[in-house]
Structures are given as C-alpha cells and as structure tokens.
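Every protein chain but one is kept in place in this view of the complex.
== chain A ==
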Amino acid sequence: MAGSRLERVGTVFSRVRDLMCSGVMKPADKPIWFDVYEAFPPKKEPLYVKTKTRTFVNKQSNVPAIFYAEDKVRAWFYEHYGTGSRSFDLSNSNFVSVCQRFVLKYSELKSHSELEDSALYEMTAKALLSEGITLKQRARHPVSLIKAHVHTHTHTHTPDQLTCTHEEKQNFQGTHGK
C-alpha cells in the first residue's frame, strides 16, 4: 500500500513520506512542515494508540434475583401438574391462577399443621379437589415414565391420579370465569 489517508494508520509524517516515496504525492506538493519535521522530529511520535477498552466484567451480579418463598411451591406445582388447565390473563392485576390458588391453600395449611412438604402437597391437592378444582398430573420424564408404566401393571388405580372430566372442567370454568 502506497500510503493511507486514514488518520489512525501510522503518523502524519510516515503517511506523507510514503505517499511521496511511491509517487502519489508530487515533490511540488510537499508540505512546508515536512523538512522541518524531518530535521527536528518530536519527542513523542504522534501515533494513535487505541485505549484499552475494558472487557465486559460481569456487572449483572450486582442485581439480585427476585425469589419468593412461594416460588418453591410453584416449582413443585408446575413440575407435577404441568402448565395448569386455565390460561393466564396477564392484563388483569387481580387475576388468581390455579397455581396461585395452590400456593395460597398450601400456605394456609402450612400455618395450621406441622406436616412436612410432600404430605402438605398431597393435602393441598385434596383440598383444592374438594373446592372443585381438579389437577391433571402431567406426563413425567421418559425414564420415570418407563418405571411408572412397570408399576401401573402391578398397582391398581391410585388416588393421586386426579383426572379432569368434561363436566367438572365446564363447572370449573363456570365458577371461576372472568
């Protein structure tokens, strides 16, 4: 490359010198300062040095994650009952979903009794069933499905398998509709 007019490549002097060497710039067009610069070069070469941009240090760690106590119950609910039978209405700030009802019932039962978590979950499911909300257990992970399949041959219908009948679903939608 004969020379570059880009101001960040080399110094002004090196650029002009190269342009003249290659013949792009005629000797008649030599700038006045050229000989002066050649005779008395500056102490610090006017080279453009790119300042080191700080690589993105993880600043996100300063923002704490928002976790509530009832998130544990919600996680259990979504893992066992899937996404819930009712669609969410996010625009309504007073909306109470099936999951939220579960959480409220759970915290209510927790304050009254001293049972451990797994037993409390069963109790909550039964309590919701008595109120008319049926929860359909969703299909589990394929590995556990195989195990469950093997077990269902030996066991009879367990009370945990709460299936949603058509009439109950309609009644549920009727009482808890908007």
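Throughout what follows, a contact is a pair of C-beta atoms (placed from the backbone, for glycine too) under 8 Å apart; a residue touches a chain by one contact, two chains touch by 3 or more; residues count from 1.
Just so it is clear, contacts and distances are computed from a predicted model.
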Considering the UniProt annotation of the chain absent from this complex, which name among "Replication protein A subunit", "Protein transport protein SEC23", "Mitochondrial ribosomal protein S28" or "glutathione transferase" applies?
-> "Mitochondrial ribosomal protein S28"
Per the whole complex, from A:D89, A:E108 or A:E131 the residue touching the absent chain is A:D89
Of A:C21, A:A75 or A:A119, the residue in touch with the unshown chain | A:A75
Name, in rising order, the residues on chain A that touch the hidden chain in the full complex.
-> 56, 66, 68, 71, 74-75, 78, 83-84, 86-97, 99-100, 103, 170, 173-174, 177
